[in-house]
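Other chains of the complex are left out, but the ones given are in their true place.
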Amino acid sequence: MAVVELSKVGKQYPGSDDLAVKDFNLVTEDGEFVVLVGPSGCGKTTTMRMIAGLEEHTQGAIKIGGRDVTGVAPKDRDIAMVFQSYALYPHMTVRDNMAFSLKLKKYDKADIKKRVDEAAEVLGITALLERKPRALSGGQRQRVALGRAIVRQPQVFLMDEPLSNLDAKLRVDMRAEIVKLHRKLGVTTFYVTHDQTEAMTMGQRIAVMKDGIVQQIDSPNNLYQRPSNVFVAGFIGTPSMNFLDADIDGERATGTSFELALDEAHRQAAGDRSRIRIGIRPEHLHLASADDSRCRLSGAVEVVEPLGSLTMIQVKVGETTLTAQIEPHQQVAMGDDVTLTCAPDKLYLFDPESEAALIGIDSGVADSPKH
Amino acid sequence: MSTATRKTSFGGIALGILGWIVALLMFFPIAWLLLTSFKTEAEAFTITPHLFFTPTLQSFETALSQGGGYWHYAWNSAVTSVVSTLFGLVLTVPAAYAMAFYPSKRTDFTLVWMVSTKFIPAVGVLIPIFLVYKNLDLLDNVWGLIALYTAMNLPIMVWMVYSYFRDIPKDLVEAADIDGASMMQTMTRVILPLAMPGLASTCLLALILAWNESFWSITMTNHSAATLAVFIASFKSAEGLFWAKMSAASVLSIAPIVVLGWFAQRQMVRGLTFGAVK
Amino acid sequence: MTTRSPAADAAKREKAKRAPAKWLLAPAVIFLLVWMIVPLGMTLYYSFRNYNLMMPTMTGWAGITNYSILFTDPTFWSALKVTLLIVLCSLIITVGFGLAFALLFHRNFFGRGVARTLAVAPFFVMPVVTGLIWKNMLFHPAFGLLAWLFRLFGATPIDWLAHFPLTSIIIMISWEWTPFAMLVLLTGLQSLPEDQLEAVRLDGANKWHEFRHIVVPHLGQVLYVVVMLESIFFLTSFAEIYTTTSGGPGTATTNLPYYIFQGTFAQYDIGTSSAAAIGAVILANIFAIFLIRFVAGNLNAGENR
Amino acid sequence: ATQITIATVNNPDMQTMEKLAPAFEKSHPDIKVNFVTLPENEVRQKMTTDIATNAGQYDALMISNYEVPIWAKNGWLVPFDNVPASYDESDMIPTVKKALSANGKLYAMPFYAESSMTYYRKDLFKKAGLTMPEHPKWSQIQQFAKKLNDPKNNTYGICLRGLPGWGENMALFSTMVNSYGGRWFDMNWKPQLTSSAWKKAATEYKNLVTKYGPPGVTSNGFTESETLFANGQCAMWVDSTVAAGYLSDPANSKVAKDVGFAQSPYATTKKGSHWLYSWALAVPKSSNHKEAAKTFIEWATSKKYIDLVGQKKGWVSVPPGTRKSTYENAEYKKVAPFASLVLNAIQTADPKDPSAKPVPYTGIQFVDIPPFQAIGTRVGQILAGIVAGQTSVDQGLSQANSVTKRMMQQAGYPKK
């Protein structure tokens, strides 16, 4: 229930030369759900810790609810956080761990009990309430850590990979619960995850970071459709986008053992560049049916991964290995020579030098209103 | 087949026996003292030690009544050591907390400085302190002794508590911060419970040091604030060697702290593993 | 508006965040300051004065006379040597045995609680009583138990305090302080994260490796405390010497505190004793700095955050 | 009521005084007496710090004839000017009174006094066919010791003090040095510790205690030796006269029947061969209750008090060596066969003339100057070192000599 403003926020750890986070700019909306993603070590946790006040930012300014919180102690920022390392109090039972902040706020005993019980119910840890953390499994500890945050109604939620140790099913449930909670309380939330599905389904906006620098902050769909550069394009979407460097030759882009037709929009986007980087998502590559000659990539199948609902194959095209997602019933074996095709409007173009995006795709799907 | 019985391996038994040997060897001198205190003087002072004898409480009776009575000294010992330990704790915990969780460049220096004050031999500052006490009218005064002991133990307590605090993972403090705990609350509800074994050892140490202190109590008190160290000293006399009586007095003087120590050390080695930090 | 670098700003904030810490620290620091500065200042002052309790007429500034008297006294130097010997030997013994005992009592065995309780008991004993027990009941060449044991095996009893005075003192001190080391280290062992031990076991470590690479580094901080505290007590050990050998025979067991004690209570020469006290303080600080620089550098690694 | 605090040594006689104090309080209802009773060293430290810093914690002090003249000279003590006639000052044994006076004034009242003498076991002597002369020589003592030494049966030839300390081994040893014709200082305060008399005395002493003495002699002081003798483990013992009563008391002593007494041994001269020591009560200037303190002291050192002890504790236990009347008392004579010997020893001990050669100091077993306490302690330690075999006699004595020289210089001797 507060707007969080980060302007040019940066962090340099003492004893380190590089900035762990650099020039982070972001103004959330009130009650927005922002997801931070990025490779390991890119500065997500650091950003969260700066918002929480656990780490002093060494550059820029942070405002919460309009107030500059520089120098404000964590406890006065009214923030709840799920730590990546859980940081449970080892000497307290699960119940006490969860009730701790409420007790400090002198909530009514009955009220505390109610809230803790509710949260435990939601998290499926009711049976564990009287245990100490050391008698819990990894996932159970993580849920307690989550529970400790959600019993509160803070101004801002910070959740650092709160579901990373849960199985898929529980994860989906927890995800839904967090979304529900967010919808109910409308608390501005920062959420770190490395799970694409989580990021895409939960985030109203997603900030993609790399090496401490924010690459793009945008809605999930926009990130998917119009990534701002090669990094974002490659990072968002699993399996990740295939990249091919090609020469532009009039209407066609050609490279070793492939040839692609470019439509008008793409040609324009490419401008007068003679070399271009093309991005194709695995789900847009299909086994060439009949003779769709406009877009063709041939090579030998290197890997076949049947995943049940679909099958992933890797095809060596020239020097590049492309990943394609095919239907499970399409029988392909390792070593087969196959030809892949892709609709021209599903091609992403990038400048090979600057790696900036030139054109994305438009799946026609707008971001659905979230939460 | 259950395998839960593996613990009783040969090596385990051997180490257990070793443990007991160590324990008995270490305790032996005290046991001997205890034994002697129940002997008559004649039995106590023999070339060939008497292991079997009829125990007598005679030595204790004499010892208890010496120098105006044991209880007066015991009470003074208890008051000075307990109160000085409490004072010490009140000063120590905040200081150690600040140093452990909000370290600055000066922290190391402060610590060294504090500890270095402990290196001064007591006799070296005896005359100055005596003069100061004389002027403050603190000679032979329980409070004077308490202040002395507090100062004497403070650096040690700070140092110990500091090191125990440092063992506590920092993210627990951070978690408490986030949970909205004030510094005070973090200290009392997160840090102190976790550092409990450490605090217990520290307090015990302070208590023991104060209880066993003899130099200051002999020089700074006469009777009204005299502690058990003075009581014991009064047995070292030219009257002859009364080992049994002396042993009885020694037993009486160390008994309270030994018993307390035994209880406390159970508390301190209770064991607390951190299961919460990933 | 002043323009400051953001980094300096952050540093300032960092400082501001620590501000309450100052208040927490203040009472202890002020208390100690008053307690130590006043007597120490007076001691320093006396060390430059002519001040003998028995000769009230001999007063006035002494310049560095007290110090020159001190430094030309061979006993002072031997006291220094004795002090260091006591500290080093006792440290090695107590820490070594303390660690071994701690590991022993960290294991579970039958009646461990009771055994541990017995083993720590020596630490609770007054140094004065320790002196009495050892001097009279154990070391005594005629009535002592050790003498009896020697005779039992046909050997000639040793007059410990006369022929091995320093060894005897070190034995007594070690007997008293090994339990302390053990107790503190045992407490340290309790907080050793189980998963690290497990990891190292899977890494193929035997007991020694486990001990050397995990336990010792983890105990680093605690070990450091033990070494530091024990150094303090060993450097200033007095009661054991006072009740048994009185610094003798000769000056074999006269350490610095006992030397100062004699200066104060046999010679009543406060001036020279103060100079010696200042000398002791300087020695102590050298020791402290040594410990902090070298020992801390190696052991501090165990910190766990 | 006025509260007075008295610092005393916890010797048996002082403990008796403490126990009898209620009698005094009864007869002087306006005075209440508190005791601070500690071992000699501790109490001396406390009293010195107190009096030198003018702290005024004590109203009466139990000090010895070593301190009295020095402290009196420092102006720390109140003289006993107008002692009531009933006290009968003239009854005091003159040597003792002299030892407690300075500038002709009495600064402390003797509580008890002692000299030294030789104790021996009549039964053992008889068995060995030996006889102890009235006034033995050290060389004779050595022969006896050699004959009687029987470690197998836990009987040793001779017990002597070995515990370092100016009041322990040095007290005995100084008398030995004196009787060998030695002295601490020449008339220019030059230490004489390397003289042949010292060497002879030291060799003799070492010889005696190491060859014929009990093990662990360096930790035997008066107390330990007394216990050993009472336990029947010493054939001879040269020490303070106060032990006579204790040793004759079957309650304490296994050898009460067999203990024999002789004069203290001598070598070349009888001068200074036995000491004079007295515990006496004095009033410090810093006291706030000087009159009350004096009243108490006069009571505690009076004839009446001696009678009281005689009645309550038995006549063996009365504080000896202070009053002639004690030695004329029939009851005392009855229980104390040694009485005349002791009286003689005390009366013939002359601190003013302790050595065959002239000396600039007073004192038999000590030198009555402030630095002596430290010197005695240090030399005592060195002597223990000699006994323990740490150093040779020559080395030890020359070390002792230079230590003494240093300390004398430090204390500003020779004085103009």
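We just call them A, B, C and D in the order they show up, numbering each chain from 1.
In the analysis below, a residue touches a chain if its C-beta (ideal position, glycine included) is under 8 Å from a C-beta of that chain, and two chains touch if they have at least 3 such contacts.
Since this is a predicted model, take the numbers as computed values, not measurements.
Formula of protein chain copies in the complete complex, based on this structure file: A x2, B x1, C x1, D x1.
Here, only the chains that are shown with their structure count from here on.
Considering the contact criterion stated above, the chains in touch with chain B and with chain D alike are C.
Comparing mean CA positions across the assembly, the chain most remote from chain D is A. When every pair of chains is scored by its C-beta contact pairs, the maximum goes to B-C. Distance between chain centres (mean CA atoms), chain A to chain C: 57 Å. One finds 15 Å separating the Cα centroids of chain B and chain C.
Work out the mean CA point of chain A and of chain D, and you get 95 Å between them.
Within chain D, residues 45, 49, 53, 154 each touch two or more of the remaining chains. The multi-chain contact residues of chain B, meaning those touching 2 or more other chains, are 45, 47, 126-127, 131, 169, 171, 233, 236, 241, 272-274, 277. Those residues of chain B that touch chain D in the complex are listed here as 45, 47, 67-68, 126-127, 130-131, 134, 139-140, 218-219, 222-223, 230, 233-234, 236-241. Taken in their complex, chain D has these residues touching chain B: 5, 7, 9-12, 15, 34-40, 42, 45-46, 49, 53, 55, 57-58, 154, 222-224, 226-227, 230-231, 246, 252. On the chain C side of its complex with chain D, the touching residues are 52-58, 69, 72-73, 75, 135, 140-142, 147, 157, 159, 161-163, 165, 244-252, 254, 262-263, 265-269, 272.
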